[in-house]
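Right, one structure below, let's go through it.
All protein chains of the complex are present and in place, except for one that has been dropped.
So that you can tell them apart, the chains are marked A, B and C in the order they are listed, and the count of residues begins at 1 in each.
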Amino acid sequence: MIVILKQNPDANQLNRLISWLREKGIDVHETIGASQTILGLIGDTHHLDMDLITALDIVDDVRRVQEPYKNANRKFHPRDTVIKVGDTQIGGGNLTLIAGPCSVESEEQICAIAESVKKSGATMLRGGAFKPRTSPYSFQGLRGEGLRLLSMAKKLTGLPIVTEIMDISQLPLFDDVDVIQVGARNMQNFELLKALGQTHKPILLKRGSSCTYEELLMSAEYIMAGGNEQVILCERGIRTFENYTRNTLDVAAVPVLKQLSHLPVIIDPSHATGKSALVDSLSCAAVAAGADGLIIEVHNDPAHAMCDGPQSIRPEAFDALAKRLRIISDAVSAK
Amino acid sequence: MIVILKQNPDANQLNRLISWLREKGIDVHETIGASQTILGLIGDTHHLDMDLITALDIVDDVRRVQEPYKNANRKFHPRDTVIKVGDTQIGGGNLTLIAGPCSVESEEQICAIAESVKKSGATMLRGGAFKPRTSPYSFQGLRGEGLRLLSMAKKLTGLPIVTEIMDISQLPLFDDVDVIQVGARNMQNFELLKALGQTHKPILLKRGSSCTYEELLMSAEYIMAGGNEQVILCERGIRTFENYTRNTLDVAAVPVLKQLSHLPVIIDPSHATGKSALVDSLSCAAVAAGADGLIIEVHNDPAHAMCDGPQSIRPEAFDALAKRLRIISDAVSAK
Amino acid sequence: MIVILKQNPDANQLNRLISWLREKGIDVHETIGASQTILGLIGDTHHLDMDLITALDIVDDVRRVQEPYKNANRKFHPRDTVIKVGDTQIGGGNLTLIAGPCSVESEEQICAIAESVKKSGATMLRGGAFKPRTSPYSFQGLRGEGLRLLSMAKKLTGLPIVTEIMDISQLPLFDDVDVIQVGARNMQNFELLKALGQTHKPILLKRGSSCTYEELLMSAEYIMAGGNEQVILCERGIRTFENYTRNTLDVAAVPVLKQLSHLPVIIDPSHATGKSALVDSLSCAAVAAGADGLIIEVHNDPAHAMCDGPQSIRPEAFDALAKRLRIISDAVSAK
Partner (left out) sequence: MIVILKQNPDANQLNRLISWLREKGIDVHETIGASQTILGLIGDTHHLDMDLITALDIVDDVRRVQEPYKNANRKFHPRDTVIKVGDTQIGGGNLTLIAGPCSVESEEQICAIAESVKKSGATMLRGGAFKPRTSPYSFQGLRGEGLRLLSMAKKLTGLPIVTEIMDISQLPLFDDVDVIQVGARNMQNFELLKALGQTHKPILLKRGSSCTYEELLMSAEYIMAGGNEQVILCERGIRTFENYTRNTLDVAAVPVLKQLSHLPVIIDPSHATGKSALVDSLSCAAVAAGADGLIIEVHNDPAHAMCDGPQSIRPEAFDALAKRLRIISDAVSAK
């Protein structure tokens, strides 16, 4: 951590600051220039509250040098984390394909889609039971009943299931769920993250639509600090000035997050733009960029899906896409 | 609502769409041009799922003409909502000044600040007990104990208290709280909003740092749809490309939200930029723009505040500011 | 175009508006609802000034249905534009690889890099002579001398050259340049665009870092309206809240722009993030998304490049990348 002092700092205050830092086991190196003095803080600064120092009268600015996350940091854990879910593995060179409808609608629907995407090579089944909708007047999901139908599809196909939780109180219903998804809007619902840190299930953590890489990794850190190290990071489009698409897919998130962290990184090309016609191109781009997998909305009747129909693709399209993805994955993993 | 069709739409599908809309009580007017056909939908389109229509093969685009919120909409409720809290009123020409520390730290701290800001003209006391922090390693608030200390300061000064809730499970602890705050990160925690819609307490709803005016009003709608009409909207800075400041205060939110809605609108100049040196200017700007009030961080020792010290101002500064705000408020309310 | 009227519009004003529109050859269809009246305007609305209508007292809002660009619009020109430059073609299924240093520095440098990238399969040579730099104190390029050195490298290798123009007055120096580049900061330098519309050279038009797809296409329209139809669109990263990277690559720009327009679309993975370690992944992603080509910074000594060194890759890295790109290009063009 670097502390940039204001010009002519009060000597007493400066001494108090340096003593306080040394008491906390931090080494302080002073660099005194003609117009500026800089303090270099060396040691474990994770637990140091930057804001406290910034607030001091003699301080102009404070900059972190080390990342504020530890458990999620590749520097302290150089090897890729690989997460086992049923017979499949996420991370470590595997290509994970999670597919299924936006919302679970009925037994026939979820079972038919599950069988179809399995045949095309999907390794997990997705489907929303609890649905975060902007309007209180929109369909809110089948909730508990949706989870029951997902279990039936899992039993039928053997595909592990991924579905979203929206509140701590729903946790008891998630016993048969294999991977619990935290939606973009809940990425900084810290009480929920803490509760999930106490579970033993893998967590698929979606990046908030205007959260930085560092904030995403800090939210992963919340879960991991509780003892649950099985976190899958998911980029699903960020909010920008461009609104021809619902969000803007930040494909650079893949190589950046994999550099900063050892956790697996997947992409949601469906929510990234909200347009089904773009899902194919963006899926190819994500795998070419090195993503560990994709979570794609597939619906047998997108025009009558209960929500998010415009971003779902048909099973036939998914089948053709999955084949192309294997070729791209081989091309980039050969490097 | 306007439906823009693709060129040469399939006649059968078009007829099915029109019949389906008419069954729902919607009047459909067709405008047929050489290269484009447009459907104008007239009637109550609040309960119509735009996404369902957008997903149809024959549809190019769908645009709302009416706002998707009803209870929060000034069109259906032209007069300003005025919310009574203790002896004070929010909205309707009153200038509400909510002041206090970022976090409640101790009995002495919260009581001293409460007495001081009351003397300067504050009408309510703020103070965080449950603190949403980006890092799991940062101070998370005194939680239940913090609420107890706030009650003591309320008893001492008579100031109503405003404090943040982070999870539904904390609600039973909020009995003595006068106004429940929903933080920016929870603005789209829909399960929490639904629960607050069942309470009878005013809700101070902060705009998410990358949420639009419409999304803010839809979140207010979640609370109001549950029966609780006492919602106070709060702009607290949005996330932009500029990061010299923590956020960018969107001061136009004041006149825009007051045009679109009848709910009171206040500004948080402290979180808006994260820099105490800017609080004075931004407070004046907010009141000049027509805000119904401000929620300001005031701390007797900002350099040792447990969190967010850099954005707190001192009691003396608050006192001088409050006087200036009255003059500006009078100047603009005279128009 | 759709005109949404305010409630109870003045009948005289409404009649005047309708007559005025009909005089301009526009068909007007009225849709009258209980609480809202909508006008559907049918005909060629390209030349209609939306702002003029929006300003009327009786008008609430005006929405375009047709795109405001014509020459660049795929609807009026369904087949891909293919641009010939020397022996190479841009667009129409060809993979264009433009490579070279950020700045031209010396004869040895530009000639060595040109020979190297040609061997690796580059089809054009890039190199900056006029350099737009944020600081007046940074190196501003070799200017005229830089163009002369580029010509030497072209003569040596036969590679066509692409280089940036910064002001109309520099145009006479661009005689031997094959493709003139308009930088992101000049995308809306309309006087420059008009002047380039009068030339007969292909223009590589970079998207401004906070310009929408529509604005990019409108800038292409400026050039095309002057008679020069050879425009290559280039996405090079947009400005967002995320600043771990210099910009955020908007990879969805590729399929979107190719849907909206018939012009070729290329990607600049070097400026997209400003980090050389990400160039490889983003190049693969761009080609997988369907880009017609890439413009990549390659430097034989990135650590001593006169500018933008951190985003340049080495010739060996470019060589390996080019091979991988061919495989991905084949995989996605097979669909």
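The rule we apply is simple: a residue touches a chain if its C-beta (ideal position, glycine included) is under 8 Å from a C-beta of that chain, and two chains touch if they have at least 3 such contacts.
As the structure is a prediction and not an experimental result, all values here were calculated from the model.
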{"item": "Shown chains that the omitted chain touches within the full complex", "value": "A, B, C"}
{"item": "Given A:Q36, A:S106 or A:S333, the one touching the chain that is not displayed", "value": "A:Q36"}
{"item": "Contact residue for the chain not shown (choose from B:L52, B:L278, B:I295 or B:A322)", "value": "B:L278"}
{"item": "Contact set of chain C toward the excluded chain (per top definition)", "value": "46-47, 49, 51-52, 54-57, 68, 132-139, 166-169, 185-186, 188-192, 194, 209-210, 215, 218, 221-222, 225, 239, 302-310, 312"}
{"item": "Hidden partner interface residues of chain B, rising order", "value": "210, 212-214, 238, 240-245, 248-252, 254-256, 259, 272-273, 277-278, 280-282, 284-290, 320, 324, 327-328, 331-332, 334-335"}
{"item": "Contact footprint on chain A, counting only the chain that is left out", "value": "2, 4, 27, 29, 31-36, 38, 40, 42-43, 61, 63, 65-66, 210, 239-241, 243"}
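We adopt the following convention: only the chains that are shown with their structure count from here on.
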{"item": "Same vs different contact residues, chain A with chain C, by half of numbers used", "value": "same"}
{"item": "Chain closest to the middle, measuring from C-alpha centroids that were averaged per chain", "value": "A"}
{"item": "Averaged-CA centre spacing for the pair chain C and chain B, given as whole angstrom", "value": "39"}
{"item": "Inter-chain centre distance, chain A versus chain B - centres from mean C-alpha coordinates, in Å", "value": "26"}
{"item": "Residues of chain C touching at least two other chains", "value": "210, 240-241, 243"}
